[in-house]
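The structure under discussion is supplied below as structure tokens; questions concerning it will follow.
Removed from the display is one protein chain of the complex; every other protein chain stays in position.
Naming follows writing order (A and B), and every chain is counted from residue 1.
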Amino acid sequence: MIRFKVNGTVRETDAPPMARLLDVLRVPLGLTGTKEGCGEGECGACSVMLDGVPVNSCLVAVGQCEGREVVTVEGLAHGAELTPLQRAFIEDGGAQCGICTPGMLVAAEALLRRNTSPTDDDVRDAIAGNLCRCTGYQRIVDSIQAAAAAVRAKTSKASKASKAGGETGA
Amino acid sequence: MSAHAPAGLARTEMVCPKTIAEACAVLAQAHRDKRAASLLAGGTDVIVDRHLMPIEKARPLDLVVDLTGVDELTAISERDVAGERHLVFGGGVTYWQLRTDRRVLAAIPMLDAMAKDVGAVQIQTRGTLAGNIATASPAADGVPALMALDGVVKLVSEGGARTVPLDQFFLAYRKTVLAAGELIAEIDVRVPLPGARVTWRKVGTRLAQAISKVALAGVIEEERGTITRARFGVASVAAVTHPLGGVRALAEGKTFKALDRATVDAAIDLEIKPIDDVRSTGAYRLHVAKALVWRALAP
Partner (left out) sequence: MTSRVDRTVGKNVSRVDGHAKVTGQAVYVDDLTTPGALFGGTVRSAVARGTLRGIRKDPSFDWTGITVVTAADIPGDNVVALIEDDQPLLAKDAIRHVYEPVALVACDDPVRLQQAIAAITLDVEPLPPVLSIEDAEAKKQIIYGKDNVQKRYVIEHELGGKTIDELILACDVVVTGRYAVHHQEQMYIEPQGMVAHWQEAGEGAEAGVGDGVHVTGSLQCPFYVHKAMKRAFALEGDRVHIGQAVTGGGFGGKEEYPSILAAHAALLSKVAGKPVRMIYGRKEDIEATTKRHPARIEITTGCTKAGELVALKVECAMDGGAYVTLTPVVLSRGILHAAGAYKWKHARIHGWAVATNTPPNGAFRGFGAPQTIWAIERHMDRIAEKLGKDPLTLRQQNLLAIGAVTVTGQTLTQSVGVVECIEKAVKSSDYFAKRAAYAKPSPAAGSRTRTRRGIGAAVFMHGAGFTGSGERRLKGKVQVDLEPGGRLRVRSASTDIGQGTETIFRQIAADAAELPFDTIEIETPNTSNVPDSGPTVASRTVMVVGSIVGKGAKMIADRVRASGTGDFATLADALLAREKKVSTLVEYEPPVAVQWNDDTYRGDAYPCYAWACDIAEVEVDLDTFETKVIGFWAAQDIGKAIHPIMCAGQVEGGTLQAIGWALYENLVMKDGHILNARMTNYVIPTSKDAPPFTTFLVEHPFSGGPSGAKGVGELPMDGGAPAIAAAVEQAIGALCNDLPLLPEDLFRAKSKSQVARS
């Protein structure tokens, strides 16, 4: 039995340890948001976060996940509230056919967690492992930048608010 | 699920050791028991191979030794060897670590450049230096970079340890000196002297997620105009990553001005005979290898 956390909940699987994380997520765990486009690490449609870093779930053996934490596209939103990235992908043309979208969002989320002011080159580097055949990438880059701006606006508001709070408290 | 899965999946056992010693013991035991065992690190070579292998050729594995839980293998440390600064990477160091480790960024930016050129982020977070070396693909990117940095690998087994310079590690196409029961514990590289000319240039099929058609790493040091050190590693031009020893011999001890393109090209002609494959042509590879070496050496 392999135990690991998926989207915040501990899950167990009796899959063989060399089964691909992708297959375990999709079939027994029913998390079909993670997609398979190639099965060889090229397309990134299967991207998930493993202990906070983006990986291709088609290249991870589920046995390697024992005790670790996986976040899939289904685990990005906070309940019903979409993340800034998810909202931006809907509004700014980041998703067309949508098959690359789950992986893109995971890769972009990982970027924004380490850098909320990325350059376009940073964005392109962060999603270079996620092939998209629909968009030409421009709208995806724009969506990620829009989300980054939203995150920055929120944190600066929050820090202003907390500063203000601090002042009143003083 | 697409209708493909490696055969014998269910019978493969996985062990997850926490130390190098434990991993070596498991390997040795498997060897004694005549069980087919394999090391697994980031899986970016192993799992792809297993998945794409035609079913009739697939060789069932009895045991997989997962190294991703061995903390010793992910360490990056520094040491002094005969007055020179060296960095030592655990075999499990990933490309992503190279891209984010302050010491590496400051001491050997070339490794950052190389790591940035490997696959893409999802590959960089998983792929390891030892995996790159052990796979022994002539198209590997990590290997030429480490080779140009005078990389030396430390191989550890239950019985002990030995060190092998990287340019003597590869025997033939995908054949290495690595013996059953051994694993790559460390890779030691020499930090180039300040002011050294350090080159990394990958020519791949595209700018990310690309297999090298040619990649060149070079470290060139000089003292008052004379080249004191000219080390290279070049990918995808021979059956194994090539150190271009002939060019090294030609350049070391000479001034930059004393080198000319024709002589350097002739030295390269003697060393490599790149081939045609689905990604490129031999003629193109030879041309590019020469041009890149010349860019590294040109006055």
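Quick note on the criterion: a residue touches a chain if its C-beta (ideal position, glycine included) is under 8 Å from a C-beta of that chain, and two chains touch if they have at least 3 such contacts.
Keep in mind the model is a prediction, meaning the values are calculated, not measured.
K.L.:
Taking the entire complex into account, which one of B:V46, B:A120 or B:A267 touches the absent chain?
P.N.:
Once the missing chain is taken into account, the touching residue is B:A120.
K.L.:
For subunit B, which residues lie in contact with the unshown chain of the complex?
P.N.:
1-7, 9, 52, 54-56, 120, 203, 205-211, 213-214, 278-281, 283-284, 287-288, 291-292, 294-295, 298
K.L.:
Which residues does subunit A use to touch the chain missing from this display?
P.N.:
Subunit A touches the chain not shown through residues 26, 30-40, 42-43, 45, 72-74, 76-77, 82, 85-86, 89-93, 95-102, 105, 120, 123-125, 127-141.
As a convention for this text, only the chains that are shown with their structure count from here on.
K.L.:
Find the geometric centre of each of subunit A and subunit B from their Cα atoms only, then give the gap between the two centres in Å, rounded to an integer.
P.N.:
Taking the average C-alpha coordinate of subunit A and of subunit B, the gap between them is 30 Å.
K.L.:
Given the complex with subunit A, which residues does subunit B contribute to the contact?
P.N.:
1-2, 4-6, 9-14, 16, 40, 42-44, 47-48, 50-52, 61, 64, 66, 68, 96, 116, 119-123, 125-126, 207-209
K.L.:
In the complex formed with subunit B, which residues of subunit A make contact?
P.N.:
16-20, 23, 26-27, 36, 39-42, 44, 47, 53-56, 58-61, 63-64, 66, 107, 110, 125-126, 128-131
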